[in-house]
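Missing here: one protein chain of the complex. Every other protein chain is in place.
Labels run A, B and C following the written order; every chain starts at residue 1.
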Amino acid sequence: MPHKVGIVATGQTKHTAKRTDINLRELITEAVTRALDDAGLRMSDIDAVMLGNMEPFEGFMLPELWSVEGWGGLGKPAMKFNTGGTVGTSTAIAAYYFVASGIYDTILAVGFEKQSEGHTQTAITTVGDPLWERTMMAGAIGNFAVMASTYVHESGVTEEHAAKIAVKSRRNACNNEYAHLQMPNLTVEEVLASPYLAYPVRRLDFCPQSDGACAMVLATESKAKKLAPQPAWIKAVATAHEQQYMGDSPRRLADMRSQRAASQRVYKACGISDPVRDLDVAEIYEVATYAELAMYENLGFCAPGQSGKLIDQGVTTMSGQLPVNPSGGVLATNCIGATAMIRVAEAALQIMGKAGKRQVPGANLALATGYGGNAWTDALILGRE
Amino acid sequence: MSEKTKNPAAGKKAEGLRVPWLLSVEYEYAAGHFATRFFQELRDNGRIWGVRCPGCQRVYIPPRPVCGICAGKTGEWVEVGDEGVIVGCTVVNVPFIDPMTGEQRPIPYGFAIIRLDGASTALYHFLEETDPKKLGVGKRVKAVFRPERKGTLLDIKHFRLLD
Amino acid sequence: MSESHWIVKQKIEIPFHYTPGPALLRFLEGLRDGKLFASGVRGESRKTVPPLSFCGRSWKPADDWAELPGTGTLESFAVVPHGMAELPQEGERIVFGLVKLDGADTCLAHLIHTKEPGKLKVGTKVRLRWRAERSPGIQAIAGFDLL
Partner (left out) sequence: MDGEVTLPAPGQVAILGAVQTRYEAGKPHQTYNELVHEVVDQLLTETGVALKEIQSIVSASQDFFDGRTISGMAINEVAGGYLNSESKVAGDGIQALIYGAARILAGAYDLTLVVAHCKESEGQFHQITSTMFDPYVERPLGLDEHIAAALQARRFLGVSGAAEADLAAVSRKNHRHAMKNPLARRSGDFSIEEILASAEIVSPLRDLLAGPITDGACAILLGSPERARASRRPVSWIAGMGSSTDAYWTGRDLAASAALAQAAERAFAAAGIRKPLDDLRVVELSARYAHEELLYLDALGLGNGAAAKARLATGDFDLGGKLPVNPSGGALTGNPTCVAGLARVAEIHLQLTAAAGQHQVKDARTGLAHGASGICGQSQTVVVLRGDAPQRT
């Protein structure tokens, strides 16, 4: 039987478009220091470190080894992951398994990215297969737009529905001191007036490019209880990958097979039959407004074709039945290597009751997802017990 | 955030200097068994082939050794059409540096996922049309071949809307 | 190229611009001014060069600065027999050295200037040679000469 694992502390940088005041190593230190301080731990209390990041975005092979002094890694077992957008959740899940296995008691997990130093859209284009996809690929935005077009065609969601998601996220972000895009006065009209980056995706439909890092401390049951008054217990984890080429999934965004599979697995493990009723909050990895709408369906928040209705009714707003992305989500902050871990950290803050102005009162059960690569999905459920 | 958690390095005057580095690597990618056969057919005969999974009968383009869904090896090669249907499409307006040229890719350009007749999966390719209003999911398209074919996916110049 | 094994040539080219952060900025700008800065934690003797802004050992800010004299010890050296794209010095064998600068506890990698690389020894004393024209960056240092 796996050991029980709790998240006891989190630390984030203030995410912005360009952290030109510090380098990558110092960015990592900022998040790690905050996570350790949050738990009242010293680096010497940490058994091992799990890191996540994508080398071509940094132009750096093994950036974690260059920056070892920035995450206190001297003498520590450490491992680095690279799974694209899911890397933050993949890293958290690896940390979970290492604690659950009994190998380590206390693990530091870190995700980091300085998008401003390279050309992420260019590096993302090299995600494509060199023979089959790269010549045509258009970074994350073009790729995402072709998927969104399918979803718009099939689901009947409107530009207004998408704009409402954009407004919800950027307004929620105002309650999050770490969020990159905070737009308290953003309106649906402004979103609809922003130019198309790639039809049907407008500038304000898409996530920003951010510099940022996120760190978390995970510990065994006995340690977690000592380190935090209310740890965020990891109740279930799941990963599901797509096939290998971008055109393999017949209706990629409209029917994300990986997301359905991963979420159903964690729901089943936790006895969740109606996620909107049973979950208290969700932090999901939505790179664009249309993705959030599609994910409502894929994650079982609504029936197919009903996602527009869900946002119209305000179900996923802060005052709704299932607030989605109180932090502002990826639409407010996307430092890719850290982004999925931020979902987990934000879900943990909700469970720990430490989410401040963005706290969902009495949050007892939270979903966090990661999304990346060729429609890969990670899903975690965190809970108070 | 408290004084204690403030990054000692943060916020101090460090603006201005940024150290440049050009990542520049030349690769010689093996095309491998499946792509070599596909591109040979494309170049020599202007024909498009996929592989069929003997389990679920899906026809895969790009061709590949394993059907992930059946977790079994793929089987016979089958020819598919040069016409197909748009599964997803867009017109890209966002400028970015093409990693293969180091220069900005010309915009706008039409870009789609296209399922060719007889195939189960879809391919990325360019569209001739760049007006989003004229494009649409479900519309039929046909491959426009270049007069001289070299054995790459760009032997198809782009896809043209039918009707 | 055999017909049965196709090879596809492609180049990946992406420009990067790295932010140095406060400690490295001070170091790189110091080089422009002909000064060599190291950093450490106040109350600790260890000094790193290039400087860190944060000590990964004691987990404390490293904001105690020292200026180094520019002399040091050759911890190691390696001789490149061929020319390198980054250093087009035709006809000369390029010698890289790891130098532990006096006053520092870490090494700086740079070029060693010697006509007789065969006579180099681990432990040899060296002195930094500045370039006449300097901008902020490691190229402000021409390399090290044997003492």
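In this section, a contact is a pair of C-beta atoms (placed from the backbone, for glycine too) under 8 Å apart; a residue touches a chain by one contact, two chains touch by 3 or more.
Note that the structure is a prediction, hence the values are computed from the model and not measured.
Note that the absent chain touches A, B, C when the full complex is taken as a whole.
The missing chain, though absent from the display, is touched by one residue of C:24, C:38 or C:62; that residue is C:24. Considering the complete assembly, chain C touches the hidden chain via residues 2, 4-5, 7, 10, 12, 16, 18, 20, 24, 27-28, 48, 50, 56, 75-81, 84-87, 96-98, 106-111, 117, 121-123, 137-139. In the full complex, chain A touches the hidden chain at residues 1-3, 44-49, 53-57, 59-62, 65-66, 68-69, 73-84, 90, 93-94, 97-98, 100-106, 123-124, 126-127, 129-130, 238-244, 257-258, 261, 372-374.
By the touch definition given at the top, chain B reaches the unshown chain through residues 19, 21, 23-35, 64-69, 71-73.
We take it that only the chains that are shown with their structure count from here on.
Between the CA-based centres of chain A and chain C the separation comes to 38 Å, rounded to the whole angstrom. Averaging C-alpha coordinates per chain places the centre of chain B 42 Å away from that of chain C. Distance from the chain A centre to the chain B centre is 26 Å, each centre being the mean of its Cα atoms. Multi-chain contact residues, meaning those touching two or more other chains, occur in chain B at positions 9, 12, 14, 18, 21, 23, 27, 29, 31, 35, 39, 97, 99-100, 152. In chain A, the residues touching two or more other chains are 20-22, 26, 29, 33, 56, 59, 117-119, 122-123, 126, 130-131, 134. Looking at the complex, you find that chain C touches chain B at residues 3-23, 25, 28-29, 53-54, 61, 63, 136-137. Those residues of chain A whose C-beta lies close enough to touch chain C in the complex are 19-26, 29, 33, 36, 42-43, 56, 58-59, 68-74, 114, 116-119, 122-123, 126, 130-131, 134. The touching residues of chain B, when paired with chain C in their complex, are 8-9, 12-14, 16-31, 35-36, 39-40, 97, 99-102, 151-152.
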